[in-house]
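Heads up: the structure comes next, in structure tokens.
And now, subunit A:
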Amino acid sequence: MVAVTLWGSLAAVAGGKDKLDIEAKDIRELFRKLAEQYPAIEPFIDRGIAVAIDGTIYRDTWSKKLPEGAEIFLLPRLAGG
Partner candidate 1 sequence: MNFDPRLTNRSFSAVGTRPIRPDGIDKVTGRARYGADFNMAGQLVGRVLRSPHAHAVIRGIDTSKAEALPGVKAVITAADLPDLTGGDSALYDILDNCMARRKALYDGHAVAAVAAIDARTARQALKLISVDYEVLPHVTDVDEAFRHGAPLIDDAIFTEGLVEKPVKPSNVVKRTQFGHGDVHKGFGEADFIVERSFRTEQTHQGYIEPHACVASVSADGMAELWVCTQGPFVYRQHCAQLLGMEASKLRVTSSEIGGGFGGKTHVWAEPVALALSRKAGRPVKLVMTRDEVFRASGPTSATSIDVRIGARKDGTITAAEATLRYSCGPYAGGWAEVGAMTAFACYRLDNVRTVGFEVLVNRPKTAAYRAPSAPMAAFAVESSIDELAGKVGMDAVDFRIKNAAQEGTRASYGPVYGPIGIGPTLEAVKNHPHMQAPLKKNQGRGMACGFWFNFGGQTCVDLNIGMDGSVSLAVGTVDVGGSRASLSLVAAEELGIDYGQVKAIVADTSSLGYNDMTDGSRGTFSSSMATISAARNAILILRERAAQMWDIPADDVVWEKGHALARGEKYGNLSPLSLKEIAAQSGTTGGPIAGHSELVADGAGVSFATHICDIEVDPETGATRVLRYTVVQDAGKAVHPTYVEGQYQGGAAQGIGWALNEEYIYGKDGRLQNAGFLDYRIPVCSDLPMIDTQILEIPNPNHPYGVRGVGETSIVPPLAAIANAVSNAVGVRMTHIPMSPPRILAALEAGAGKHDA
Partner candidate 2 sequence: MAGIAVSTTINGDAVEYLCQPDETLLDVLRDRLGLTGAKEGCGTGDCGACSVIVDDRLVCSCLVLGAEAEGRRVETIEGMAHGDTLHPLQQKFLEHAALQCGICTPGFLIAAKDLLAKNPDPTEEEIRFGLAGNLCRCTGYDKIVRAVQDAASVMRG
């Protein structure tokens, strides 16, 4: 079980909740479960969501394990210049 915080705009499509408890062992499972519970999140996942685990941002490593008790934060997937 991990506690996931969603940034403002994502919370809006998750029924207004910005903190969710999800049972997921890695990022892939997290996205799958989120999409199951809140279908409106799916376009955000397609566009790209970055996952911050204890402050480090992961953009593509969907197999990254979510440690028990880690702080998980979902952010828009950014690019640079």
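As a working rule, a residue touches a chain if its C-beta (ideal position, glycine included) is under 8 Å from a C-beta of that chain, and two chains touch if they have at least 3 such contacts; residues count from 1.
On how the list was made: all candidates are chains of the complex that A comes from, given by their letters.
In this text, all values refer to a predicted model and were calculated from it rather than measured experimentally.
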Touching candidate for subunit A, same complex, options 1 or 2: 1
Footprint of candidate 1 on subunit A - complex, ascending: 5, 7-9, 12, 47, 52, 54-61, 64, 71, 73, 75-76, 78-81
